[in-house]
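See below for the structure under consideration.
Missing here is one protein chain; the remaining ones are kept as they sit in the complex.
For reference, chains read A and B in written order, and residue numbers begin at 1 within each chain.
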Amino acid sequence: MPGPSTAGMTRRERYEAQQKRRSALIAATSTVTVVAALYFLVPLAPGWAKVQQSFFNGEVLIKTFPKLLDAFRINVMIFAWSAPAIAVLGLLIALARDAKSPALFPLRIFGAAFTDVFRGVPVILTVYLIGFGIPGLGLPRPWNSPYIWGSLALILTYSAYVAEIFRSGIDSVHHSQRAAALSLGLSERQVMRDVVLPQAIRNVVPSQMNMLIALQKDVSLLSFIGPVEIFRQAGVFKSLLANFTPYVGAAIIFLVVTIPATRYADHLMARQMRERR
Amino acid sequence: MSRMLSIAVASIALSSAAHAQGDCAAGKTLTDGKFTVATGNPAYYPWVLDDAPEKGEGFEAAVAFAVAEEMGFDASDVVWVRSSFDEAIQPGAKSFDVNIQQYSITPERDQVVDFSAPYYTAPMAVLVGANATGTEATLEALKGLQWGAVGSTTAVPKLAGVIQPDSDPLLYGDNADVNAAIIANQIDAALFDLPTALYLSAVVVEGSKVIGQFPADPDDNPDQFGMLLEEGNPLKTCIDAALASLSESGKLAAIEAKWLQDTTGVPLIR
Partner (left out) sequence: MPKLDLRGVVKQFGDHMVCNGIDLVVEEGQMVCLIGASGAGKSTLLRCINLLEPIEDGAIYLDGQDISVPGLNPQSVRARIGIVFQSFNLFPHMTALENVMLAPRRVRGQSRAQLLPEVKALFERFGLADRMNKYPDQLSGGQQQRVAIVRALAMKPEVMLFDEITSALDPQLVGEVLDVLLMLKGQGMTMVMATHEMGFARQAADKVCFLKDGRIVEEGPPQSIFETPTQDATQRFLARALK
């Protein structure tokens, strides 16, 4: 009998439902096989017992985890004050680089030099040079704190990247939007502030999310100039206990934060792709 | 078969006469007939001079050669390699027979690796920057300082357990970074083993001073340096015997006197 079946599905729907079940079954089987292989084969490796002992030591993990979590608060703190500063400075640099007025030419040169320098130097070098160098000029405490200058190093470096992303966002706003706004009698500044920037910023939110995730991880570089954040705390435990498990604990804490953030950024990115289509 | 025999003979000989232990290490080293010693990269004064351990100058370099000699190796049989603490404690085959770079012996570490008998008992000492040289050598006065230390050393638990400073200490990756922090006045004081502290104050950190040392009281878990070996390494007994014999003969003390500054002038912290 042609037409709808008893289940109320067309022939095509039945076929597609069957295909869907089939793919789900294959996916599940292959996943289980791979996981089982890892689970059973890895422990058979001759060095597994020792690796487990020094990287996946439950006892060490339980003992060190609370303090690692505590140290992670420092990461969160540094992140929390650096991120807004990066957003503001990055935007200012982006605008400086696109400044058209001849009076602002020095600003444009400065913006270009800034992004070239801070994108060209490894973050850790900037952290060292600014974190030890500027306080070495003889600033009094607390103004020579590694928290201040280390954060500044992160802010400068990340602003350079964020500025470039903002610029690409500004470029992504179609010139017809500018023309429409200008034709209404708005000034260049008003066009930038009211029409171009709001769209540009919205366009680059997913990319900037990825910068935030990278920043969250790079906060750990401040450990090189003194602050006992999670990476340093894990290192202290590693040395005391002669065991690498605290690093695994730190990685877990990072992942708990970064995986949802990464998923969210991907989700935003995918949505934007759909909207543009 | 002959090797088995020689090991058996050697171990009997070991118990009777220290001098007859020449064959103890046979077959137990990484490369037969060679004694492979690891040290830091770079290796620091006064433990190794000029970062050139093969010259045998500096306390640890001299101790390594003396131990090698005790075990019957020629100086030319001693092979130097470089290694970090992380490499030393990670699981898997090691690239050295022993690793000597001021490793403090702790029970936790001892569960993962083996340590030789201690070759030096290192008092912890306080190095202060130019702005804090007037600090008294009392625990009370030390609490108020901003502290720093190398994060991978036993200075960290010492700070937390004994000094208990009012503000959180800042921790660094190596000596050079601690020095930079002292020079930048980000920290007032740092905790090092005494010989290192004396060297840093005399040569590296301008205006700094070693204001005190902690008593090396045996009840107080003093820092003792041991050579690090892979867990279960049979060479340990040979090393220990060699160190015991060096100690008995007074050679170890002579090496110490030659390479490490007289430390009795540094006041004890009360």
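Throughout what follows, contacts are C-beta pairs under 8 Å (C-beta built on N, C-alpha and C of every residue); 3 or more make two chains touch, one makes a residue touch a chain.
Model, not experiment: these values are computed from the prediction.
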In the full complex, the chain left out is in contact with A
Determine which one of A:Gln52, A:Ser172, A:Gln190 or A:Asn210 touches the chain that has been left out. A:Gln190
Among A:Ala99, A:Leu182 or A:Met269, the residue in touch with the chain that has been omitted: A:Leu182
Interface with the undisplayed chain - residues on subunit A: 176-177, 179-187, 190, 194-195, 198-199, 202
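What we mean here is this: only the chains that are shown with their structure count from here on.
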Applying the document's contact rule, which stretches of subunit B touch subunit A when the two form their complex? 85-86, 89-92, 106, 108-109, 111-113, 146, 148, 151-154, 156-157, 168-173, 177, 180-181, 183-187
What residues on subunit A touch subunit B, complex-wise? 47, 50-51, 53-55, 132, 135-136, 138-141, 144-146, 223-228, 232, 235-236, 238-244
